[in-house]
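Only one protein chain is missing; all other protein chains are in place.
A, B and C are the chain letters, set down in written order, and residue numbers restart from 1 in every chain.
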Amino acid sequence: MAEMAITRKNNSARDLGLMLVVWSATAIIIAAFTWIIGDFIIHGFERLSWSFLTTSPSNAGRSGGIAPILVSTLLILLIAITVALPIGVATAAFLSEFTRVGGRVRQITTLSLDILAGVPSIVFGLFGNAFFCIWLGLGFSILSGGLTLACMVLPILIRTTQAGLSSVPDEWRRGASALGLSRGAALTHILLPAATPAIAAGLMLGIGRAAAETAALIFTSGYVDRMPSSLDDSGRALAVHIYDLTMNVAGGDANAYASALVLISLLILINSVAVTLTNRYGSQRITAS
Amino acid sequence: MISSKSSFSFLWRNDKILGRVLWASACLSTALLILIAMFLVKESWPVLTSIGITRFITDAGWYPLEKLFGLAPMLGATVIVSTLAVLIAAPLGIASAIFCSFIAPRRIAQAYRSLIALLAGIPSVAYGLWGLTVLVPLIGQFQPPGASLLAASLILSLMILPTIALTTDAAISTVPKSYLQGATALGLTREATIIKVILPAARASIGAGILLAAARALGETMAVLMVAGNVVQFPTSLFDPMRTLTANMALEMAYATGDHRASLFVSGLMLTAIVMALATLAWRLSGGRVHG
Amino acid sequence: MKLEFVSYDECKRADSNIRQLAQPTHEVALAAKGITITYSGARALRDVTLSIARNEITALIGPSGCGKTSFLSSLNRMTDLIPGCKVTGHVYHDGINIHEPKTDVQELRCHIGMIFQKPNPFPLSIRRNLEMPLKEHGLTNAAQRYERIEHALTEVGLWSEVKDRLDQPALALSGGQQQRLCIARALALEPSILLMDEPCSALDPISSAVVEDLIIRLREKYTVVVVTHNLGQAKRIADSVALFWFQDGCGYLVEHTPTDAIFNAAQNAITKAYISGARG
Partner (left out) sequence: MITMNVLRALGILMAGMSFANLATSAADDTKQPTLAGKLTITGSSTVAPLVAEIGKRFEQLHPGVRIDVQTGGSSRGIADARSGLADIGMASRDLKSDETDIKGHVIARDGIGMIVNAANPVQSLTDAHIIDIYLGKVTNWKDVGGSDMAISVVNKAEGRSTLELFAQHYKLKNSDIKASVIIGDNQQGIKTVSGNPGAIGYVSIGTAEFEAGQGTPIKLLPLGTVAATVENVQNASFPLSRSLTLVTKDEAKDLPKAFIDFARSKDVHDLVKEQFFVPLAE
């Protein structure tokens, strides 16, 4: 975008006004961000240590670490991804390669996915509780939680994969078709590999959204802070742990801040990977076309 | 000619089978929405039939244990708090995108962009925790109790700001460079170019991004629950506490049975209906082409 | 489109009136009959009847928008891919009307390869660009595949240039090399006909000349149909030339004659004007 910067000098008052607004908005955002992150670092940093990450919580989470909670969180995310990724990519492939632009199928599916993306996470939680925990009999378990999150991240995955596929140059589609390749072959050998960075970025976004989730998990994966021994076990996710320590456990604040710091670092890591992938994807598109 | 009926590739050669498989997963994805809607209706059915939908709007208050089921104040509060959050976040987000695209030197813009991405990475419980321990007492010093519409709007606006900033940034970057060259060639000032040419050209995508953010604000649960005060009432000032539909569900669901529980599902149903309306609006706005 | 089976003989008979235009000593590789193409109801090309002689280069010329590329695409049913595009008429190849719904288009496109204006190698290695389609078409023997790849790359004169870097990305090749790679990719499938849509127009003059020479060499083994805007090129490479024109936004075929005739003794007024540069 730097090459778009306008170099022409201008002293008009309105231009100055715009600069003022933009700079102060930027300043406000940076200040708020520093304040929040600073608060978490100040309160959480001293508790943070290797042993915090590797020991079990004790005394209702006031002391001890978060090892089983990290494991549960990762397992929940793993299930969510394993389930959502194939369905999401398949749906996106269907929408972008097997339906027409402006066709009714694509419009209706896209609209319903947009709605799904906007459904509040707590509704997903209640749905997951009723459908996975009770109706399918999975109970409060990592499996239920993972499946619920899979439903939640599905629209995000589909949306980004679809965007990725649609920015693959049409020449490759035509080329593949002219060689007598089926759409399936074109998808597996050319289109999906070319859209991989976009899919990965969507995946990271989805994971980020899922890892930060509290409301959907309280009712599905539950509350147990023991090291899970199978996917049928209830397992407490990091965000649920923070919520419980903050709202329900006297003297839990220090560990809540430390856990929040861990979660923020985790999410920031995931997000930067997503951003990097998106950027690389953007530049790749330029070199390819 | 190569035999085309090799057993290895026959599945792929037959696009019909692949098409069916992909179609089935697309159906699954679409069915999910229907499943969720059906489930919400099923769970709220007992009160919808025995009490009727009108009482959820007309009842004087929300005391389900005393058979009062007025959701209207929460519906109002949900809309008000989301609107306020968007009103706060949209100018900030658009300004920050302008900063990124036109004002900041390349390096600073890049650093700033990753900062915004980091802001997007803060989980909602963390915002809630910060709001509860820092923001609410701060507001409370001036205007007790502190937990209020203002606190909730501020926290929500912080949460949706990255979404608006990032989508606006992306929208601006898709405006053809020729517009900019044209405007500069006409001798327009930077301010006029941005306000009169670039933003209007990116209007549709920016709008879609804002609606996306609005949906996020409507659906946010935990952070709002922690800072909004949760009193069921129409907020009449910025400092009034209020309760949103999502907070209502989260606060009471675990403790609710019978009609109380079913009426909480009505909250969910209403919320989903609002989101549905919003999504349809966004879809209309962008002419059915929200995403590629 | 009507469903009908037509034998090769019938097809020949049906085309007897066109065939007199082409060189009578050659067999017909492709015979288009009454091709009309519409896009979302709007006619883009009307009633083109044209037969393509085997082992010859047929050039389709004419101003932009007169339906040359659409017509070319209808010859291997690439028109199927364009939303809203409808083709009526018949194209006979090996005695079969390829526009019949039953046709296995994937196999058809192996027989009738297509090269595009802009080189479109896949974002894979040079080797994988050729290997992947072969594998997909069921050639499971690796040694055979390698032989085909080597042969195809040799045919386009690329083998000596790339044999040491087969596993490097195809997108790293120069434009002319990319286009020849695309031709090799089509040749590896052992087609009998190659359709080329302005294959040189995106290339620099030197690469363009290399590709042009290649096209001339290809005539020995393949039937080539090439769309070109470059009259000089048509003159240099084509055995016969079909001139398209348009009227009221709809393209049509003016005439199809041997190259010598069209450039040296054009009869038709439009042809004369186009060749002399007065129109088009």
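Keep in mind that, in the parts below, a contact is a pair of C-beta atoms (placed from the backbone, for glycine too) under 8 Å apart; a residue touches a chain by one contact, two chains touch by 3 or more.
Since the model is a prediction, treat every value here as computed from it, not as a measurement.
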| item | value |
| --- | --- |
| Which displayed chains the hidden chain touches across the whole complex | A, B |
| Contacting the left-out chain in the complete assembly, out of A:203, A:217 or A:238 | A:203 |
| Identified contact with the non-displayed chain, of A:12, A:51, A:248 or A:265 | A:248 |
| Residue of B:40, B:95, B:136 or B:206 in touch with the missing chain, whole complex considered | B:136 |
| Residue of B:41, B:68 or B:108 touching the missing chain in the full complex | B:68 |
| Residues belonging to subunit B that touch the chain removed from view | 61-66, 68, 132-133, 136-137, 140, 144-147, 225-226, 229-232, 241, 243, 250-252, 254-257, 260 |
| Touch residues of subunit A, complete complex, unshown partner | 59-61, 68, 70-71, 74-75, 77-78, 81, 139-140, 196, 200, 203-204, 218, 222-229, 233-234, 244, 246-252, 273 |
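Rule of thumb we're sticking to: only the chains that are shown with their structure count from here on.
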| item | value |
| --- | --- |
| Two chains joined by the most C-beta pairs in contact, as defined above | A-B |
| Residue list for subunit B, restricted to those that touch at least two other chains | 9, 12-13 |
| Subunit C residues counted as touching two or more neighbouring chains | 106-107, 110, 136-137, 189 |
| Of subunit B, residues touching subunit A in the complex | 9, 11-15, 18-19, 21-23, 25-26, 28-30, 32-33, 35-36, 39-40, 43, 91-92, 95-96, 98-103, 105-106, 109, 112-130, 132-134, 158, 161, 165, 172-173, 177, 180, 184, 189-195, 212, 215-216, 218-222, 226, 246, 249-250, 253-254, 265, 268, 271-272, 275-276, 278-280, 282-283, 288, 290-292 |
| Of subunit A, residues touching subunit B in the complex | 1-2, 4-6, 8, 10, 12, 14-15, 17-19, 21-23, 25-26, 28-30, 32-33, 35-37, 39-40, 86-88, 90-91, 93-98, 102, 107-124, 126-127, 130-131, 151, 154-155, 158-159, 162-163, 165-167, 182-185, 187-188, 208, 211-215, 218-219, 239, 242-243, 246-247, 253, 256-257, 260, 263-264, 267-268, 270-272, 274-275 |
| Touching residues (chain side subunit A, partner subunit C) in the complex | 100-101, 169, 171-182, 185, 189-190, 193-194, 287-288 |
